[in-house]
Structures are given as C-alpha cells and as structure tokens.
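One chain of protein is taken out of this complex; the other chains stay put.
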Amino acid sequence: MSVALQAEAIDVAAEYARLEGGIPGAAVATFTGYVRASSDGHPVTGLELEHYPEMALKVLQELGREAESRFQLGRWRIVHRFGLLAVAETIVWVGAVADHRGQAISACEYMMDTLKTDAPFWKREQGPAGEQWVASRASDSERRARWQAREAQ
Amino acid sequence: MSVALQAEAIDVAAEYARLEGGIPGAAVATFTGYVRASSDGHPVTGLELEHYPEMALKVLQELGREAESRFQLGRWRIVHRFGLLAVAETIVWVGAVADHRGQAISACEYMMDTLKTDAPFWKREQGPAGEQWVASRASDSERRARWQAREAQ
Amino acid sequence: MSVKIKLFSSLREVLGESEIEFDLGTLDSAPGEADVATIKAALSKCGADWREALNQPNLVHALNHKVVYTQAIVSEGDELAFFPPMTGG
Partner (left out) sequence: MSVKIKLFSSLREVLGESEIEFDLGTLDSAPGEADVATIKAALSKCGADWREALNQPNLVHALNHKVVYTQAIVSEGDELAFFPPMTGG
C-alpha cells in the first residue's frame, strides 16, 4: 500500500516481511530487478539512475492503486532506487498480496510493465567506453501496450 | 535448480537468499501460497496435506527443468509442504531467476499452474463442521490448459 | 509376479488401505499384456467399495510415478497408484 524511492539497496527480506505483515493473503508474488553486467552486448560496470522525485512518487502511487483495483489486491508495495548503482545491485522491487495466485502474479507483471515506461527514471550506463543514456526499448512499450489493449476491450 | 518437500514452514527469506545466491540474474520472481482462513465461503481452521513423496519429487523436478528450458531460467526453486498446516502458514514457494522479467514472472506462473494439477498432493480441510477433502477446481485445470495450448501452437 | 498398488487421499480413506501387493499371475492376461484397465477390473471384484472407488470418472492412474491412461501395460515390479485429482499448491 505504499511506495518508496530510495538511494539505499533494497532489503528484499525486510520488504517481504513488511508486505506479508503477519496476516498474509493466500497468494504473495514479488519481483526484483537487478543491475545487469552487460547491455546489448557491451559490458556495464555501473548505473546512474536519474529521477524526477515528485512525479515518480505520484506515478508509482497511482500505479499501485490501479493495480490494487484491477487485481483486487489486499496489499502492494513498490520500491525503486535512484542514484549510483553497482552491477548486481537491486534496482526495483514490487510485491502484491491477493486471494488468488493469478491476481498476485499479474499485478507484479502489470506494475513492472507499466513503471518501465511510465515512471520518470532514466538510466545512464557506465562502462569501459564511458557513459551513455540507455535508450527506451520498443519491447517495453509493447509489453505496456498489452495492458492498455486489455483495458480497451 | 532444486525441489524441497518439507513438513516445516517455508523460510521465505532464506529461500530467496539461496535462489539469488549472490550472483543474481537481472530478474527474480517469486510466489508464495498460504493456507486460507476460508474456502468457498466456509471457515477453515487448518489443512492436512497428503502427498505421494516419490512421485511428487519427480513431478516437481521435471516441472522445474521444463520451466528452465521454456523460460531460459538461470536458476529456479520449488518448495512444497506436506502434513498439518495452520491457517496463514506457507504451503508452497516457487522462485525463478532469468535475464528478463517476463521470463521470470511467467516461469513462476507456469510452475504454480502446473503443480496445482500435476503434483500429487491432496488437501484435507479442517473446520468447525469436521474435515473434508478439497475438490479439484475447474479453474485450475483451465489455467493449466492455457500452457498446453501455447505448447501446441 | 507382483505389482505394488498405492492408494491416496479419499481412495486410501474409503478403502482403508494405502498400499497392497497385487499378483499379476492371478489374471487371465498373458504376461506382458496386463494393462491398468485389467488390474482395475480385477480389483473391482474386491467389493462394492472398490468397484465404486476405482470407477469414478476422474480417477487418476500413475504407473511408476507418471500419470498414464488405462491402456498402459503393467509389469512385474511396477508401482501403480490410484488417486483423485490432485489439489496441491
């Protein structure tokens, strides 16, 4: 039922425990994203995540509430990092609690697909050849569009 | 890359740490199932999970390997309990590590949908009105069948 | 010439047995020709409760830990299990 934007690494175990909260629903799904060691074939040594704090918070809160209503979630949580990240560190964590597994799992997929294209974060990759902004991926827009198509039906 | 059948509650934090293993893929998805406090409208006070140990182990190992190949998983893990379970306790935990989020999330959904109908476990619910075997659900068979339809394409 | 028969869940409960030995030699079938259906038919003669339990339409048969159809051939040393649809997870 909440969003966190933080510079620190995500404590996945603590996030899970807080989400589950001692009174779990029947189904809890989580997703964690990590910094990759390579990107489109070139090595990556780190990542800088720029963000637009006020908008990011609003977008993610609205996204959580939309997921809650779409998938009848009992609880949800979205944690996104910003700042300097090393390879293999956590970037993002989402969790959803629902009565049925399909709802919890789909909610995580929906939250991830949507935040990738709608939340104001920008990745700048660091590598042996210098730094560069990560380009948005058509595949991310396509995954996002699947949910909009379902909405329109 | 392994299956556990156990009487003890599932230590979700320990399972996650072992799955992630210090060298995570870019994407880790997990699902945890818990004992519900009610079933089809009647209260449930506990659950007894009967299983066929040798077959359960084989079926879940094959399921994990199939998920690994279908979704190009780097790592996976399936933990299923048996014996007496109290309300709100863990029943099952699955986790998948992949390069891309779609793979990790779909693998968890596939493993759950398949084990519900294919792994030899039988739930016996305990409630104020006595005990009764849980009937299989058509919705579970339908969710299972979706994957078989995709396979046939 | 024996096969291990295992029963789970409501079948185990109704029939009061979790495991029995079945002698393939008692069947009319030639060796290597006894299938799951033949064994079900033979066990159905053990009484009305067996007949009813083994002929429920959604019965699952597992031969050596794999779900099979009733045409699967059963051999000496095999393990054959009967149970209702699975409800784990």
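Letters A, B and C mark the chains as written, and numbering starts fresh at 1 in each.
Here is the rule we go by: a contact is a pair of C-beta atoms (placed from the backbone, for glycine too) under 8 Å apart; a residue touches a chain by one contact, two chains touch by 3 or more.
Computed from a predicted structure; not experimentally measured.
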### Task
Quick one: jot down which shown chains the absent chain touches.
A
### Chain not shown: contacting residue from A:I10, A:A26, A:A67 or A:I91
A:I91
### Query
Since one chain has been left out of the picture, which residues of chain A touch it in the full complex?
33, 49-52, 54-56, 58-59, 80, 91-92, 112, 115-124, 133-137
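To be clear about the criterion, only the chains that are shown with their structure count from here on.
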#### Entry: Required steps from chain B to chain C (each step between touching chains, minimum)
1
### Averaged-CA centre spacing for the pair chain C and chain B, given as whole angstrom
27
#### Entry: Inter-centroid spacing, chain B versus chain A (mean Cα positions, whole Å)
23
### Whole-Å gap separating chain A and chain C, where each centre is the average of the chain's CA atoms
50
### Query
Which positions in chain A touch two or more other chains at once?
101
### Set of chain C residues in contact with two or more other chains
89
